[in-house]
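Shown here: the complex without one of its protein chains, the others still in place.
Each chain carries a letter (A, B and C) given by its place in the written order, and its residues are counted from 1.
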Amino acid sequence: MVKVEFLGPIAREAMEVDVKSLAELSKRLFEEESIRPWLEKCAVAVNDVMVKDPNHALKDGDRVSILPPVCGG
Amino acid sequence: MVKVEFLGPIAREAMEVDVKSLAELSKRLFEEESIRPWLEKCAVAVNDVMVKDPNHALKDGDRVSILPPVCGG
Amino acid sequence: MELYNGPLDVKEIFGRWLDEEAKSNYGAYIPFVGTIRAEDGIEALSFDIYEPVLRNWFDAWQARAAERGARVKMAHSIGDVPVHTSSYIAAVFSPRRRVALELIEEFVEDFKANAPIWKYDVIDGKRIYAEDRSTPMEGAGLLASARDEK
Partner (left out) sequence: MELYNGPLDVKEIFGRWLDEEAKSNYGAYIPFVGTIRAEDGIEALSFDIYEPVLRNWFDAWQARAAERGARVKMAHSIGDVPVHTSSYIAAVFSPRRRVALELIEEFVEDFKANAPIWKYDVIDGKRIYAEDRSTPMEGAGLLASARDEK
């Protein structure tokens, strides 16, 4: 299982999903109406490392963070 | 008479000269061996205002400052 | 990297950083202090931070600064920060002024674009996500493009 956390303003509890890739995770998240509008604008970290490759594989125990648009300072 | 002051590292007392223009002042200063090597590198202020025009006229009582290369900070 | 609940003690942080590097032989120290402006009727801004990714971002910056003989420091607030108090200090120490001036600009701009921090206006005690001033991070949209992969 992979744990998915939604950061900052995305009002959504963390969830556990059974997926093997970002592609699978993406399909799963696009099914949820409360999450779908965020996805185009969000970046992704796996185990706290930012990911740029859409083919990135996921393995059991991975922690995926969904990061919406930022504004520090 | 015009008063001429030499600033910073130029080891020279102020002098009073009877000149009507920067051109005349320049000829007068180039005569002095201790000043000559500085002149190419120096900027000029008249009555504490920086001057850019080589035709700038001088009048009685003007104060001319000779400013060698700078390095603040 | 320092995180605080609420407004920063700007003088304490500035002075402590100065003291920390007093013998490091840096010629230039440039802090950037960010203060909450009174505008649009807000009483405060509020911040969420995702610390693990922020720490990785900061450590990568420290390595980047070290390649140029410099050091970076930063402090940021978590939670509510009232108007006219400060939420952010970034600083560069460098032997020479040119590198310091270039780095402080790059560091602050990259921070704005890529530090995992979310900002909220606080109006009548309510937190409202500052969506219009927020920027998608580098690599945003990955999930949308991943959906098109096999």
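Rule of thumb we're sticking to: a residue touches a chain if its C-beta (ideal position, glycine included) is under 8 Å from a C-beta of that chain, and two chains touch if they have at least 3 such contacts.
Just so you know, these numbers come straight off a predicted model, no measurement behind them.
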Interface partners of the hidden chain - shown chains only, full complex considered: B, C
Residues from chain C at the interface with the omitted partner, ascending: 10-11, 14-15, 18, 22-23, 25-39, 84, 95, 97, 100-101, 104-105, 108-109, 112
Residues belonging to chain B that touch the chain removed from view: 7-9, 21-23, 25-27, 29-30, 39-45, 48-52, 54-56, 65-73
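Quick note on the criterion: only the chains that are shown with their structure count from here on.
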Relative to chain C, chain with the most remote C-alpha centre: B
Between chain B and chain C, centroid-to-centroid distance (C-alpha), Å: 49
Separation of mean Cα positions, chain C and chain A [Å, integer]: 24
Distance from chain B to chain A - Cα centre to Cα centre, in angstrom: 70
Residues of chain B engaged with two or more neighbouring chains: none
Multi-partner residues of chain C (at least 2 other chains): none
